[in-house]
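A single protein chain has been removed from this complex, and every other one stays in its place.
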Amino acid sequence: MNKRIIFGIVIIFVMTLSAVLAPFVARYDPLKMDLSEDARLEKPSREHFFGTDNLGRDVFSRMVYGARISLSVGFIAVFISLGMGIFLGGISGYYGGWIDSVIMRIVEIMYCFPTFFLIMMVITFLGPSIVNVMIVIGLTSWAGICRLVRAEFLSLRERDFVQAAKVQGVSNFRIIFRHILPNAMGPVYVSATLSVGGAILVESALSFLGLGIQIPEASWGSILTAGKVYIDYAWWLTLFPGLAILITVLSFNLMGEGLREVLDPKLRERK
Amino acid sequence: MNAIIEVTDIKKYFAKKSFFYGAEKMPVKAVDGVSFTIDKGKTFGLVGESGSGKSTIAKLVTGILVPDSGKMSIEGDIDIVFQDPFSSLNPRMTIRDIVGESLFVKGVNREEIEDKVVKILHRVKMKNMECLDKYPHQFSGGERQRIAIARALVTQPDIVVLDEPVSSLDVSIQAGILNLLKDLQEELALTYLFISHDLRVVEFMSDVVGVMKSGKIVEIASRQEIYSNPQNEYTRHLLSSIPKI
Partner (left out) sequence: MENILKIKDLTVTIGGKEVLSDVDLTLLPGKISAIVGESGSGKTMMSLAILDLLPDVAARISGEILFRGKNIFDMDNKEKQNMRGNSISMVFQEPFTALNPVMRVGEQITETIAAHKIISEEKIQGCLKGLLKMVKLSEDIASCYPHELSGGMRQRIMLAIALSCDPEILILDEPTTALDVSVQKEILDLVMGIQKERCFSILFITHDFSIVNMVADEVHVMKNGRVIEKGAKEIIFKSPENEYTRHLIDCIPKLGDERERLPESE
(Lines give C-alpha, C1' and ligand atoms only; values in the text may rest on other atoms or scores of the structure.)
Protein backbone atom coordinates (compact mmCIF):
# COMPACT_ATOMS: atom_id res chain seq x y z
CA MET A 1 0.00 0.00 0.00
CA ASN A 2 1.08 3.51 -0.75
CA LYS A 3 2.90 5.21 2.16
CA ARG A 4 1.37 8.61 1.50
CA ILE A 5 -2.15 7.23 1.63
CA ILE A 6 -1.43 5.44 4.91
CA PHE A 7 0.08 8.58 6.42
CA GLY A 8 -2.88 10.68 5.27
CA ILE A 9 -5.48 8.19 6.42
CA VAL A 10 -3.91 7.76 9.86
CA ILE A 11 -3.76 11.51 10.53
CA ILE A 12 -7.27 12.11 9.20
CA PHE A 13 -8.61 9.16 11.14
CA VAL A 14 -7.08 10.43 14.40
CA MET A 15 -8.40 13.93 13.77
CA THR A 16 -11.89 12.70 12.91
CA LEU A 17 -12.00 10.30 15.83
CA SER A 18 -11.03 12.96 18.34
CA ALA A 19 -13.58 15.32 16.82
CA VAL A 20 -16.33 12.72 17.16
CA LEU A 21 -15.25 11.77 20.68
CA ALA A 22 -14.61 15.38 21.66
CA PRO A 23 -16.33 15.17 25.08
CA PHE A 24 -13.99 12.34 26.06
CA VAL A 25 -10.84 13.79 24.53
CA ALA A 26 -11.21 17.33 25.80
CA ARG A 27 -10.55 17.73 29.50
CA TYR A 28 -12.39 21.02 29.85
CA ASP A 29 -15.58 22.59 28.64
CA PRO A 30 -14.50 24.56 25.58
CA LEU A 31 -16.86 27.38 26.40
CA LYS A 32 -16.06 27.67 30.10
CA MET A 33 -14.36 30.94 30.83
CA ASP A 34 -12.10 31.67 33.75
CA LEU A 35 -11.41 35.34 33.95
CA SER A 36 -9.11 35.20 36.96
CA GLU A 37 -5.72 36.70 36.25
CA ASP A 38 -3.80 33.35 36.63
CA ALA A 39 -6.03 31.46 34.26
CA ARG A 40 -5.88 33.79 31.25
CA LEU A 41 -3.28 33.47 28.49
CA GLU A 42 -1.55 30.63 30.27
CA LYS A 43 1.38 29.00 28.50
CA PRO A 44 1.07 25.38 27.36
CA SER A 45 1.48 23.12 30.37
CA ARG A 46 0.42 19.73 31.66
CA GLU A 47 -2.87 21.19 32.73
CA HIS A 48 -3.50 22.91 29.45
CA PHE A 49 -1.62 21.22 26.59
CA PHE A 50 -2.04 24.14 24.22
CA GLY A 51 -2.38 26.85 26.90
CA THR A 52 -5.42 29.05 27.52
CA ASP A 53 -6.84 32.00 25.65
CA ASN A 54 -7.60 35.58 26.69
CA LEU A 55 -10.83 34.44 28.38
CA GLY A 56 -9.15 31.59 30.22
CA ARG A 57 -10.61 28.84 28.00
CA ASP A 58 -8.58 25.71 27.36
CA VAL A 59 -7.22 25.96 23.77
CA PHE A 60 -6.80 22.23 23.34
CA SER A 61 -10.44 21.60 24.22
CA ARG A 62 -11.59 24.36 21.93
CA MET A 63 -9.56 22.92 19.10
CA VAL A 64 -10.92 19.40 19.61
CA TYR A 65 -14.45 20.79 19.40
CA GLY A 66 -13.36 23.10 16.59
CA ALA A 67 -12.23 20.06 14.61
CA ARG A 68 -15.90 19.02 14.43
CA ILE A 69 -16.70 22.25 12.64
CA SER A 70 -13.64 22.39 10.40
CA LEU A 71 -13.77 18.77 9.31
CA SER A 72 -17.52 18.71 8.75
CA VAL A 73 -17.27 21.86 6.66
CA GLY A 74 -14.63 20.09 4.59
CA PHE A 75 -16.62 16.90 4.15
CA ILE A 76 -20.07 18.39 3.63
CA ALA A 77 -18.92 21.12 1.24
CA VAL A 78 -17.07 18.55 -0.87
CA PHE A 79 -20.04 16.21 -0.72
CA ILE A 80 -22.24 18.96 -2.18
CA SER A 81 -19.74 19.90 -4.87
CA LEU A 82 -19.17 16.22 -5.76
CA GLY A 83 -22.87 15.67 -6.15
CA MET A 84 -23.31 18.66 -8.39
CA GLY A 85 -20.10 18.10 -10.31
CA ILE A 86 -20.80 14.43 -11.03
CA PHE A 87 -24.40 15.05 -12.00
CA LEU A 88 -23.77 18.02 -14.28
CA GLY A 89 -20.47 16.70 -15.66
CA GLY A 90 -22.03 13.30 -16.26
CA ILE A 91 -25.01 14.47 -18.29
CA SER A 92 -22.84 17.03 -20.05
CA GLY A 93 -20.32 14.42 -21.17
CA TYR A 94 -22.81 11.65 -21.89
CA TYR A 95 -25.44 13.55 -23.83
CA GLY A 96 -23.25 16.24 -25.39
CA GLY A 97 -24.95 18.66 -27.79
CA TRP A 98 -26.79 21.68 -26.43
CA ILE A 99 -26.97 20.31 -22.87
CA ASP A 100 -23.20 20.15 -22.88
CA SER A 101 -22.89 23.66 -24.32
CA VAL A 102 -25.18 25.16 -21.64
CA ILE A 103 -23.45 23.42 -18.75
CA MET A 104 -19.98 24.25 -20.03
CA ARG A 105 -20.90 27.95 -20.37
CA ILE A 106 -22.07 27.92 -16.72
CA VAL A 107 -18.80 26.26 -15.73
CA GLU A 108 -16.84 28.93 -17.57
CA ILE A 109 -18.80 31.65 -15.78
CA MET A 110 -18.03 29.96 -12.46
CA TYR A 111 -14.37 29.93 -13.38
CA CYS A 112 -14.41 33.63 -14.23
CA PHE A 113 -15.54 34.69 -10.75
CA PRO A 114 -12.89 34.93 -8.07
CA THR A 115 -14.53 32.22 -5.95
CA PHE A 116 -13.45 33.51 -2.59
CA PHE A 117 -14.97 36.93 -3.13
CA LEU A 118 -18.11 35.33 -4.47
CA ILE A 119 -18.37 33.29 -1.29
CA MET A 120 -17.75 36.37 0.84
CA MET A 121 -20.42 38.29 -1.00
CA VAL A 122 -23.03 35.54 -0.69
CA ILE A 123 -22.27 35.03 3.01
CA THR A 124 -22.59 38.76 3.63
CA PHE A 125 -26.07 38.62 2.07
CA LEU A 126 -27.22 35.44 3.79
CA GLY A 127 -25.64 36.27 7.10
CA PRO A 128 -22.67 34.42 8.55
CA SER A 129 -23.44 30.92 9.80
CA ILE A 130 -21.58 27.68 9.52
CA VAL A 131 -24.38 25.99 7.57
CA ASN A 132 -24.34 28.78 5.02
CA VAL A 133 -20.58 28.47 4.74
CA MET A 134 -20.79 24.75 3.99
CA ILE A 135 -23.47 25.16 1.37
CA VAL A 136 -21.89 28.14 -0.31
CA ILE A 137 -18.44 26.53 -0.51
CA GLY A 138 -20.09 23.43 -1.95
CA LEU A 139 -22.10 25.39 -4.50
CA THR A 140 -19.13 27.36 -5.72
CA SER A 141 -16.54 24.61 -6.03
CA TRP A 142 -18.18 22.02 -8.32
CA ALA A 143 -16.91 23.44 -11.61
CA GLY A 144 -13.55 21.63 -11.47
CA ILE A 145 -15.10 18.25 -10.70
CA CYS A 146 -17.74 18.86 -13.37
CA ARG A 147 -15.08 19.36 -16.03
CA LEU A 148 -13.17 16.34 -14.84
CA VAL A 149 -16.21 14.08 -14.92
CA ARG A 150 -17.24 15.42 -18.31
CA ALA A 151 -13.82 14.67 -19.79
CA GLU A 152 -13.92 11.11 -18.41
CA PHE A 153 -17.44 10.57 -19.72
CA LEU A 154 -16.51 11.91 -23.14
CA SER A 155 -13.77 9.34 -23.56
CA LEU A 156 -15.55 6.46 -21.82
CA ARG A 157 -18.78 6.77 -23.77
CA GLU A 158 -16.87 5.87 -26.96
CA ARG A 159 -15.38 2.77 -25.41
CA ASP A 160 -16.50 -0.55 -26.82
CA PHE A 161 -18.01 -1.84 -23.61
CA VAL A 162 -20.39 1.10 -23.56
CA GLN A 163 -21.25 0.52 -27.22
CA ALA A 164 -21.81 -3.16 -26.49
CA ALA A 165 -24.19 -2.28 -23.66
CA LYS A 166 -26.12 0.03 -26.00
CA VAL A 167 -26.47 -2.72 -28.58
CA GLN A 168 -27.87 -5.01 -25.89
CA GLY A 169 -30.54 -2.49 -25.03
CA VAL A 170 -29.19 -1.37 -21.67
CA SER A 171 -30.85 1.90 -20.57
CA ASN A 172 -28.97 5.19 -20.56
CA PHE A 173 -29.47 5.43 -16.79
CA ARG A 174 -27.82 2.07 -16.25
CA ILE A 175 -25.04 2.79 -18.74
CA ILE A 176 -24.23 6.01 -16.91
CA PHE A 177 -24.26 4.57 -13.41
CA ARG A 178 -23.13 0.99 -13.94
CA HIS A 179 -20.71 1.29 -16.84
CA ILE A 180 -19.32 4.78 -17.07
CA LEU A 181 -19.37 6.28 -13.59
CA PRO A 182 -17.41 3.52 -11.78
CA ASN A 183 -14.69 3.84 -14.42
CA ALA A 184 -14.66 7.62 -14.14
CA MET A 185 -14.35 7.77 -10.35
CA GLY A 186 -10.56 7.38 -10.03
CA PRO A 187 -9.61 10.96 -10.83
CA VAL A 188 -12.76 12.18 -9.06
CA TYR A 189 -11.68 10.61 -5.76
CA VAL A 190 -8.31 12.28 -6.10
CA SER A 191 -9.82 15.66 -6.85
CA ALA A 192 -12.37 15.31 -4.03
CA THR A 193 -9.70 14.48 -1.49
CA LEU A 194 -7.68 17.48 -2.54
CA SER A 195 -10.71 19.76 -2.32
CA VAL A 196 -11.54 18.69 1.27
CA GLY A 197 -8.28 20.37 2.24
CA GLY A 198 -9.23 23.37 0.15
CA ALA A 199 -12.65 23.68 1.79
CA ILE A 200 -11.11 23.56 5.26
CA LEU A 201 -8.79 26.39 4.25
CA VAL A 202 -11.66 28.48 2.88
CA GLU A 203 -13.66 27.99 6.07
CA SER A 204 -10.62 29.00 8.12
CA ALA A 205 -10.13 32.08 6.01
CA LEU A 206 -13.82 33.02 6.30
CA SER A 207 -13.80 32.48 10.05
CA PHE A 208 -10.60 34.48 10.22
CA LEU A 209 -12.48 37.33 8.59
CA GLY A 210 -15.43 36.86 10.94
CA LEU A 211 -17.75 35.48 8.26
CA GLY A 212 -17.74 31.87 9.39
CA ILE A 213 -18.45 30.36 12.76
CA GLN A 214 -19.83 32.78 15.33
CA ILE A 215 -18.67 33.17 18.92
CA PRO A 216 -18.63 31.53 21.35
CA GLU A 217 -18.42 28.41 19.14
CA ALA A 218 -15.05 27.84 17.59
CA SER A 219 -13.51 26.43 14.46
CA TRP A 220 -9.75 26.31 13.86
CA GLY A 221 -9.97 29.42 11.78
CA SER A 222 -11.83 31.41 14.41
CA ILE A 223 -9.42 30.37 17.16
CA LEU A 224 -6.66 31.63 14.92
CA THR A 225 -8.49 34.93 14.47
CA ALA A 226 -9.09 35.38 18.15
CA GLY A 227 -5.42 34.70 18.83
CA LYS A 228 -3.97 37.10 16.28
CA VAL A 229 -4.30 40.09 18.66
CA TYR A 230 -2.07 38.35 21.20
CA ILE A 231 0.46 37.00 18.75
CA ASP A 232 3.29 38.99 20.39
CA TYR A 233 3.12 37.30 23.76
CA ALA A 234 0.77 34.31 23.39
CA TRP A 235 2.13 32.43 20.37
CA TRP A 236 0.27 29.24 21.24
CA LEU A 237 -3.07 30.83 20.36
CA THR A 238 -2.09 31.03 16.70
CA LEU A 239 0.52 28.32 16.36
CA PHE A 240 -1.60 25.30 17.30
CA PRO A 241 -4.70 26.03 15.22
CA GLY A 242 -2.42 27.00 12.37
CA LEU A 243 -0.55 23.71 12.67
CA ALA A 244 -3.80 21.77 12.87
CA ILE A 245 -5.02 23.33 9.62
CA LEU A 246 -1.67 22.75 7.97
CA ILE A 247 -1.41 19.11 9.00
CA THR A 248 -4.98 18.29 8.04
CA VAL A 249 -4.76 19.95 4.63
CA LEU A 250 -1.40 18.29 4.11
CA SER A 251 -2.80 14.88 5.01
CA PHE A 252 -5.67 15.26 2.57
CA ASN A 253 -3.29 16.38 -0.14
CA LEU A 254 -0.92 13.47 0.53
CA MET A 255 -3.83 11.10 0.42
CA GLY A 256 -4.99 12.65 -2.84
CA GLU A 257 -1.53 12.39 -4.38
CA GLY A 258 -1.21 8.81 -3.17
CA LEU A 259 -4.61 7.92 -4.59
CA ARG A 260 -3.62 9.47 -7.88
CA GLU A 261 -0.57 7.22 -8.03
CA VAL A 262 -2.55 4.12 -7.15
CA LEU A 263 -5.49 4.83 -9.43
CA ASP A 264 -3.80 6.34 -12.46
CA PRO A 265 -2.94 3.48 -14.81
CA LYS A 266 -0.24 5.55 -16.47
CA LEU A 267 1.67 5.88 -13.20
CA ARG A 268 0.88 2.38 -12.03
CA GLU A 269 3.38 -0.29 -12.87
CA ARG A 270 2.05 -2.71 -15.42
CA LYS A 271 1.43 -6.22 -14.29
CA MET B 1 -33.50 -16.57 -50.97
CA ASN B 2 -34.42 -15.69 -47.42
CA ALA B 3 -32.50 -12.56 -46.62
CA ILE B 4 -32.32 -11.78 -42.91
CA ILE B 5 -30.55 -8.46 -43.41
CA GLU B 6 -31.31 -6.17 -46.27
CA VAL B 7 -29.44 -2.89 -46.49
CA THR B 8 -30.26 -0.51 -49.32
CA ASP B 9 -28.23 2.53 -50.23
CA ILE B 10 -27.35 3.65 -46.70
CA LYS B 11 -25.27 6.77 -46.19
CA LYS B 12 -23.55 8.19 -43.16
CA TYR B 13 -21.55 11.40 -43.34
CA PHE B 14 -19.62 12.84 -40.44
CA ALA B 15 -19.43 16.62 -40.30
CA LYS B 16 -16.04 17.99 -39.46
CA LYS B 17 -16.55 20.74 -36.94
CA SER B 18 -14.61 23.83 -37.79
CA PHE B 19 -12.84 26.05 -35.31
CA PHE B 20 -15.59 28.31 -34.02
CA TYR B 21 -19.11 27.08 -34.80
CA GLY B 22 -18.61 28.50 -38.25
CA ALA B 23 -19.61 26.94 -41.53
CA GLU B 24 -19.07 23.20 -41.65
CA LYS B 25 -16.29 21.90 -43.81
CA MET B 26 -16.67 19.09 -46.30
CA PRO B 27 -18.16 16.13 -44.44
CA VAL B 28 -16.33 12.81 -44.31
CA LYS B 29 -18.31 10.29 -46.33
CA ALA B 30 -17.80 7.30 -44.03
CA VAL B 31 -20.50 5.23 -45.69
CA ASP B 32 -21.59 6.49 -49.08
CA GLY B 33 -24.43 4.48 -50.56
CA VAL B 34 -23.89 0.89 -49.47
CA SER B 35 -26.29 -1.96 -50.26
CA PHE B 36 -26.06 -5.64 -49.42
CA THR B 37 -28.16 -8.55 -48.24
CA ILE B 38 -27.24 -11.41 -45.97
CA ASP B 39 -29.03 -14.74 -46.13
CA LYS B 40 -30.02 -16.58 -43.01
CA GLY B 41 -27.28 -18.78 -41.60
CA LYS B 42 -24.63 -17.35 -43.90
CA THR B 43 -21.55 -15.22 -43.33
CA PHE B 44 -21.11 -11.98 -45.19
CA GLY B 45 -17.48 -10.88 -45.06
CA LEU B 46 -16.80 -7.19 -45.36
CA VAL B 47 -13.18 -6.45 -46.12
CA GLY B 48 -11.42 -3.14 -46.52
CA GLU B 49 -8.46 -1.09 -45.38
CA SER B 50 -8.49 1.46 -42.56
CA GLY B 51 -10.86 4.34 -43.21
CA SER B 52 -12.91 2.38 -45.73
CA GLY B 53 -16.02 2.69 -43.55
CA LYS B 54 -16.41 -0.96 -42.61
CA SER B 55 -16.62 -0.29 -38.87
CA THR B 56 -19.20 2.42 -39.47
CA ILE B 57 -21.32 -0.22 -41.21
CA ALA B 58 -21.09 -2.34 -38.06
CA LYS B 59 -22.33 0.58 -35.99
CA LEU B 60 -25.15 1.37 -38.40
CA VAL B 61 -26.40 -2.20 -38.58
CA THR B 62 -26.38 -2.58 -34.79
CA GLY B 63 -28.08 0.76 -34.26
CA ILE B 64 -25.20 2.47 -32.44
CA LEU B 65 -25.33 5.04 -35.24
CA VAL B 66 -28.33 6.11 -37.28
CA PRO B 67 -27.89 6.35 -41.07
CA ASP B 68 -28.45 9.71 -42.75
CA SER B 69 -30.42 8.06 -45.53
CA GLY B 70 -31.20 4.64 -46.95
CA LYS B 71 -33.16 1.63 -45.79
CA MET B 72 -32.27 -1.24 -43.49
CA SER B 73 -34.49 -4.17 -42.72
CA ILE B 74 -33.23 -6.59 -40.12
CA GLU B 75 -35.31 -9.57 -39.14
CA GLY B 76 -34.30 -10.75 -35.72
CA ASP B 77 -32.15 -9.81 -32.77
CA ILE B 78 -28.66 -8.59 -33.41
CA ASP B 79 -25.57 -8.36 -31.25
CA ILE B 80 -21.93 -7.38 -31.70
CA VAL B 81 -18.39 -8.52 -30.86
CA PHE B 82 -15.67 -5.87 -31.03
CA GLN B 83 -12.02 -6.03 -32.01
CA ASP B 84 -10.35 -5.18 -28.77
CA PRO B 85 -11.38 -7.45 -25.90
CA PHE B 86 -9.46 -5.17 -23.55
CA SER B 87 -11.78 -2.24 -24.07
CA SER B 88 -14.97 -4.12 -24.91
CA LEU B 89 -15.36 -5.55 -21.40
CA ASN B 90 -16.09 -3.20 -18.50
CA PRO B 91 -13.00 -3.52 -16.28
CA ARG B 92 -15.03 -3.01 -13.11
CA MET B 93 -17.60 -5.74 -13.63
CA THR B 94 -17.24 -9.46 -12.97
CA ILE B 95 -17.62 -11.93 -15.80
CA ARG B 96 -20.96 -13.05 -14.35
CA ASP B 97 -22.29 -9.47 -14.52
CA ILE B 98 -20.82 -8.76 -17.95
CA VAL B 99 -22.29 -11.84 -19.60
CA GLY B 100 -25.56 -11.73 -17.68
CA GLU B 101 -26.29 -8.04 -17.97
CA SER B 102 -28.48 -8.14 -21.06
CA LEU B 103 -30.63 -10.82 -19.38
CA PHE B 104 -30.76 -8.78 -16.19
CA VAL B 105 -32.03 -5.66 -17.93
CA LYS B 106 -34.71 -7.76 -19.60
CA GLY B 107 -35.90 -8.77 -16.14
CA VAL B 108 -34.86 -12.42 -16.19
CA ASN B 109 -34.66 -13.87 -12.68
CA ARG B 110 -31.41 -14.56 -10.94
CA GLU B 111 -31.28 -18.36 -11.16
CA GLU B 112 -32.15 -18.39 -14.80
CA ILE B 113 -29.41 -15.82 -15.52
CA GLU B 114 -26.86 -17.88 -13.61
CA ASP B 115 -27.91 -20.98 -15.50
CA LYS B 116 -27.72 -19.36 -18.92
CA VAL B 117 -24.44 -17.61 -18.19
CA VAL B 118 -22.78 -20.85 -17.12
CA LYS B 119 -24.15 -22.66 -20.17
CA ILE B 120 -22.99 -20.09 -22.67
CA LEU B 121 -19.53 -19.88 -21.09
CA HIS B 122 -19.30 -23.65 -21.49
CA ARG B 123 -20.34 -23.33 -25.07
CA VAL B 124 -17.59 -20.84 -25.92
CA LYS B 125 -15.18 -23.26 -24.23
CA MET B 126 -14.05 -21.12 -21.36
CA LYS B 127 -11.98 -23.83 -19.80
CA ASN B 128 -11.71 -22.28 -16.42
CA MET B 129 -15.13 -22.26 -14.79
CA GLU B 130 -14.06 -20.40 -11.68
CA CYS B 131 -14.10 -17.40 -13.97
CA LEU B 132 -17.53 -16.13 -12.94
CA ASP B 133 -16.40 -13.90 -10.11
CA LYS B 134 -13.21 -12.72 -11.76
CA TYR B 135 -12.59 -9.45 -13.58
CA PRO B 136 -11.58 -9.05 -17.25
CA HIS B 137 -7.95 -8.16 -16.50
CA GLN B 138 -7.42 -11.61 -15.00
CA PHE B 139 -7.84 -13.24 -18.42
CA SER B 140 -5.72 -13.51 -21.56
CA GLY B 141 -6.72 -11.82 -24.81
CA GLY B 142 -8.16 -15.01 -26.28
CA GLU B 143 -10.20 -15.78 -23.17
CA ARG B 144 -11.54 -12.25 -23.11
CA GLN B 145 -12.67 -12.56 -26.69
CA ARG B 146 -14.47 -15.79 -25.74
CA ILE B 147 -16.18 -13.88 -22.92
CA ALA B 148 -17.18 -11.14 -25.37
CA ILE B 149 -18.65 -13.78 -27.68
CA ALA B 150 -20.53 -15.33 -24.75
CA ARG B 151 -21.96 -11.93 -23.90
CA ALA B 152 -23.17 -11.47 -27.45
CA LEU B 153 -24.74 -14.93 -27.60
CA VAL B 154 -26.37 -15.17 -24.19
CA THR B 155 -29.65 -13.63 -25.41
CA GLN B 156 -29.74 -16.01 -28.38
CA PRO B 157 -29.56 -13.43 -31.15
CA ASP B 158 -30.16 -14.37 -34.77
CA ILE B 159 -27.41 -12.17 -36.17
CA VAL B 160 -23.96 -11.36 -34.81
CA VAL B 161 -21.79 -8.55 -36.13
CA LEU B 162 -18.13 -9.47 -35.71
CA ASP B 163 -16.05 -6.31 -36.02
CA GLU B 164 -12.42 -7.39 -36.46
CA PRO B 165 -12.89 -10.09 -33.80
CA VAL B 166 -9.41 -11.60 -34.17
CA SER B 167 -7.30 -8.64 -35.24
CA SER B 168 -5.71 -8.02 -31.87
CA LEU B 169 -4.93 -11.67 -31.19
CA ASP B 170 -1.89 -13.84 -31.87
CA VAL B 171 -2.32 -16.23 -34.82
CA SER B 172 -2.41 -19.34 -32.65
CA ILE B 173 -5.19 -17.81 -30.55
CA GLN B 174 -6.89 -16.51 -33.68
CA ALA B 175 -7.24 -20.04 -35.05
CA GLY B 176 -9.14 -21.15 -31.95
CA ILE B 177 -11.54 -18.21 -32.08
CA LEU B 178 -12.23 -18.64 -35.80
CA ASN B 179 -12.98 -22.35 -35.35
CA LEU B 180 -15.23 -21.52 -32.41
CA LEU B 181 -17.17 -18.96 -34.45
CA LYS B 182 -17.71 -21.51 -37.20
CA ASP B 183 -18.90 -24.16 -34.71
CA LEU B 184 -21.28 -21.73 -33.04
CA GLN B 185 -22.70 -20.69 -36.38
CA GLU B 186 -23.53 -24.26 -37.21
CA GLU B 187 -24.93 -25.18 -33.79
CA LEU B 188 -27.03 -22.07 -33.32
CA ALA B 189 -27.88 -21.27 -36.96
CA LEU B 190 -26.33 -17.82 -36.65
CA THR B 191 -25.95 -15.24 -39.38
CA TYR B 192 -22.66 -13.34 -39.34
CA LEU B 193 -21.58 -9.97 -40.62
CA PHE B 194 -17.83 -10.53 -40.45
CA ILE B 195 -15.72 -7.40 -40.76
CA SER B 196 -11.96 -7.56 -41.16
CA HIS B 197 -8.98 -6.05 -42.91
CA ASP B 198 -7.42 -9.47 -43.29
CA LEU B 199 -8.33 -11.03 -46.64
CA ARG B 200 -7.13 -14.45 -45.60
CA VAL B 201 -9.31 -14.55 -42.52
CA VAL B 202 -12.29 -13.25 -44.52
CA GLU B 203 -11.81 -15.99 -47.09
CA PHE B 204 -11.72 -18.60 -44.36
CA MET B 205 -14.93 -17.36 -42.75
CA SER B 206 -17.23 -16.02 -45.45
CA ASP B 207 -19.81 -17.25 -47.93
CA VAL B 208 -20.19 -13.91 -49.66
CA VAL B 209 -17.60 -11.15 -49.64
CA GLY B 210 -17.90 -7.39 -50.10
CA VAL B 211 -14.81 -5.28 -50.71
CA MET B 212 -15.02 -1.74 -49.35
CA LYS B 213 -13.12 1.36 -50.34
CA SER B 214 -13.78 4.97 -49.31
CA GLY B 215 -17.30 4.36 -48.07
CA LYS B 216 -18.44 2.27 -51.03
CA ILE B 217 -18.60 -1.44 -51.77
CA VAL B 218 -16.55 -1.78 -54.95
CA GLU B 219 -17.18 -5.46 -55.47
CA ILE B 220 -19.55 -7.98 -54.00
CA ALA B 221 -19.60 -11.64 -54.94
CA SER B 222 -19.36 -15.17 -53.63
CA ARG B 223 -16.12 -16.12 -51.96
CA GLN B 224 -14.97 -18.24 -54.87
CA GLU B 225 -15.60 -15.42 -57.33
CA ILE B 226 -13.80 -12.77 -55.29
CA TYR B 227 -10.74 -14.87 -54.61
CA SER B 228 -10.30 -16.74 -57.84
CA ASN B 229 -11.78 -14.33 -60.34
CA PRO B 230 -11.82 -10.79 -58.97
CA GLN B 231 -13.45 -8.28 -61.33
CA ASN B 232 -12.52 -5.04 -59.64
CA GLU B 233 -9.09 -3.42 -60.00
CA TYR B 234 -8.92 -2.57 -56.30
CA THR B 235 -9.81 -6.13 -55.25
CA ARG B 236 -7.02 -7.44 -57.44
CA HIS B 237 -4.63 -4.89 -55.97
CA LEU B 238 -5.50 -5.94 -52.41
CA LEU B 239 -5.12 -9.62 -53.23
CA SER B 240 -1.74 -9.08 -54.82
CA SER B 241 -0.50 -7.20 -51.77
CA ILE B 242 -0.83 -10.15 -49.42
CA PRO B 243 2.53 -11.78 -48.70
CA LYS B 244 2.42 -15.35 -49.97
CA ILE B 245 2.92 -18.18 -47.60
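Here the chain labels run A and B in written order, and each chain numbers its own residues starting at 1.
Quick note on the criterion: a contact is a pair of C-beta atoms (placed from the backbone, for glycine too) under 8 Å apart; a residue touches a chain by one contact, two chains touch by 3 or more.
This one's a predicted model, so the numbers in the text were calculated from it and none came from an experiment.
Undergrad: In the intact complex, which of the presented chains make contact with the chain not displayed?
TA: Hidden chain, whole complex, touched shown chains: B.
Undergrad: Of the residues in chain B, which ones touch the absent chain?
TA: 49-50, 141, 170-172, 174-176, 178-179, 182, 197-201, 203-204, 227-228, 237-245
Rule of thumb we're sticking to: only the chains that are shown with their structure count from here on.
Undergrad: Mind pulling up the chain B residues that touch chain A in the complex?
TA: Listed in rising order, the residues are 59, 62-64, 78-80, 82-84, 87-93, 101-102, 105-106, 137, 148, 151-152, 155.
Undergrad: Show which residues of chain A lie in contact with chain B when the two form their complex.
TA: 159-161, 163-171, 174, 178-179, 182-183, 271
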